[in-house]
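Taken from a larger complex, these chains appear in their original positions, while the remainder are omitted.
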Amino acid sequence: MLKNNVETFLACDREYDEARIVMFGAPFDSTTSFRPGTRFGPNAVRSESFGIETYSPYQNKDLEDISVMDSGDLELRIGDTEAVLGQIEERASAILSDGKLPLMVGGEHLVTLGAFRAAARMYPDIHIVHFDAHADLRDDYLGVKLSHACVLRRCWDIVGDDRIHQFGIRSGERAEFEFAKAHTDMHPFSLSDVTELYKQIGGTKPVYFTLDLDVLDPSVFPGTGTPEPGGVTFDELRRAAAAVCSSLNVVACDVNELSPHYDHSGISTAAACKIIREILLAL
Amino acid sequence: MLKNNVETFLACDREYDEARIVMFGAPFDSTTSFRPGTRFGPNAVRSESFGIETYSPYQNKDLEDISVMDSGDLELRIGDTEAVLGQIEERASAILSDGKLPLMVGGEHLVTLGAFRAAARMYPDIHIVHFDAHADLRDDYLGVKLSHACVLRRCWDIVGDDRIHQFGIRSGERAEFEFAKAHTDMHPFSLSDVTELYKQIGGTKPVYFTLDLDVLDPSVFPGTGTPEPGGVTFDELRRAAAAVCSSLNVVACDVNELSPHYDHSGISTAAACKIIREILLAL
Amino acid sequence: MLKNNVETFLACDREYDEARIVMFGAPFDSTTSFRPGTRFGPNAVRSESFGIETYSPYQNKDLEDISVMDSGDLELRIGDTEAVLGQIEERASAILSDGKLPLMVGGEHLVTLGAFRAAARMYPDIHIVHFDAHADLRDDYLGVKLSHACVLRRCWDIVGDDRIHQFGIRSGERAEFEFAKAHTDMHPFSLSDVTELYKQIGGTKPVYFTLDLDVLDPSVFPGTGTPEPGGVTFDELRRAAAAVCSSLNVVACDVNELSPHYDHSGISTAAACKIIREILLAL
């Protein structure tokens, strides 16, 4: 009997029971202030992942050898932000409760708040490692508190000072940089300090790793809502992300802000696919 | 002393006091269920309007001879739908109160609800003339009531049966078509029945004219969120829109659903600009 | 336990056993002589189908009410044409043997040969109804016999004279038009004669329906390998395709030549999705 040839992210076709890592897409972009379209991110990485290999010559590991399920996209209640965050939190909670590691693919960065709520409930001492071009520390954006531009501030509302480690930040209001000085551990402009994290928080503290792909230079990653010139190279990101995932105790993770329709060449989606592969192999 | 060379829609550069018609942009697309991007519509029509002439050989009239102000775009609270609708309603009310005619450029179709609330408050006996590919009569969309897919249903909540006249509709759920049979005056697939409207409602009843540009065939208007093949030609729309605006008592009006980034050729924006010119000249 | 949110064509999510119609993708374009890219067609219709509704107001029918399985894409041996045709033939045979109707989504037009071989083996008295801009009747193309430009000629090799009914043809070599005069039933330039088919072949003779979407005017369907100006409108195609599928005994069918990367606006994919919906509902 014919079976459906289900499309999943490259080689992530395990059943839920046997999977150690569970991917899901959160195709949401309603609070995006500049250019929307990240809702198409999860589908794009799934479709285009076949352009890369399952094997990583950097890590000498292969996706065929680990157990990942790509569970597809959530059907989100577009237009009702709080409801959407609830749907995401519920999914992340279910995966965490089953002792698995959720890897969410956005969507805009606000989706992180849903998954982080789930992770912080289970791991109250959790830290956040945050790679991004933007500080995302506004208290509100034109009066709206649940905005992609405020997502790390909302996370800070939950965990408070000294638990958020920010890298690569090169854009924000003056007030956000001042807030960071007082309340977060910010390393602007580059990812090179990531190697110090292990000394700082050790290999056992639970870590939520949130990767806004616009930390990459727009030349490498043009397909995003708010391109910010002056970012890191692909190899810098690859090394830093692998360092986080292999040396720290990452319990949940997300990769977001791919907006594929702004990049007809597809190099942004290729970059997203490859970094997800490297993260999966390093976790 | 140097003055700013302000960019407005083609020749719509009058001061507020002398203007009979006031345009404003409502760059909102947060409830869009398929492809967002209509937020860039108002800016696009303003920038690209210089590709067409102020003179209409169809009507033998010239925008130079009428009094229109293009007041620019509203700065909307993206992410908070109800607040956005309030901002739109406030702007439309202010214009109506001053005895002027508001012409709003969307944005997704939900923006109509804000302007219509203002118009219906001032003119309780108002009718709606609605050109669209989609019925927009759902009671909710994935549980969300303030959605572009529900906007005419929300208008119906205000005015009730027999006040909504729909033309060109060629897409919807079965339930929407059944709702239309019971509660609205629907003319599916074409605009040809528009000429009957004058007989039906006369030239004095106040009318809100809402034009979803996706009533056009996607070949003519590819730059939209939800292209629906099988639509009307530009000349059909031009004639029908002019008939509505010149024979009925249109007191407020909107033109929406241009999503310019999906059409690199710019023909969708050109179509939007030209239809707005024809509407302005016919009003 | 979490299940994969499998992506299928709109509402075509039945199990094989209960399905009356089985869709599959044949992502092949290696013999394309001008612009390749139709290999991305099946995936595009699957992903973008969510932009249209399951309900057809034209036929007053709903995909939710019929039994279709979308079984995903074949994994084809790109680079070995004969092997690819074998894979397609095998899939079509399996579906036909189980008493179901195969609907293949291409891919370039050569894929038709694989499915047609299966159908002609089971139904030796089969007729072909062929909508296309191009005659596809060359004996070879630069010496290659298994070429998209020769596909109907290869079908003719199987069934011989008076079994191939061609509509909408507006391009070809002089020799192809002469071949058609002698050996096929060709109706160039339009689809209007389709209504005569029922008289000609009746409602019981088995029919293979092959739809090359470039029969549409390039304005409606720019995303194709060989755009040929002067084609039919969407409504002409919709009506003619529905007439074929509802009045004749169609036992297998394909829809091909969507090359989505050549149309960033997505209107070609939308047209393909909608015509597939109308075909599924008419079958």
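For reference, chains read A, B and C in written order, and residue numbers begin at 1 within each chain.
FYI, contacts are C-beta pairs under 8 Å (C-beta built on N, C-alpha and C of every residue); 3 or more make two chains touch, one makes a residue touch a chain.
Since we're looking at a predicted model, the values are computed, not measured.
Here 3 copies sit in place, and the number of copies making up the whole complex of this structure is 6.
FYI, only the chains that are shown with their structure count from here on.
Least-squares overlay of CA atoms from chain B onto chain C yields a rotation of 120° to the nearest 5. Mostly identical positions are employed by chain A and chain B in their mutual contact, as over half of the interface residue numbers are shared between these two copies. Annotation: 38 Å between the Cα-based centres of chain A and chain B.
Residues of chain C found to touch two or more other chains are 264. Every residue of chain C that touches chain A in the complex is listed here, in rising order: 1-8, 16-17, 22, 43, 47, 69-75, 94-95, 261, 264.
Touching chain B in their complex are the following residues of chain A: 29-33, 35-37, 39, 75-81, 83, 141-144, 146-147, 261-262.
Residues 50-55, 57-58, 60, 62, 217, 219-220, 234-235, 238, 264-267, 270-271, 274-275 of chain C are the ones that touch chain B when the two sit in their complex.
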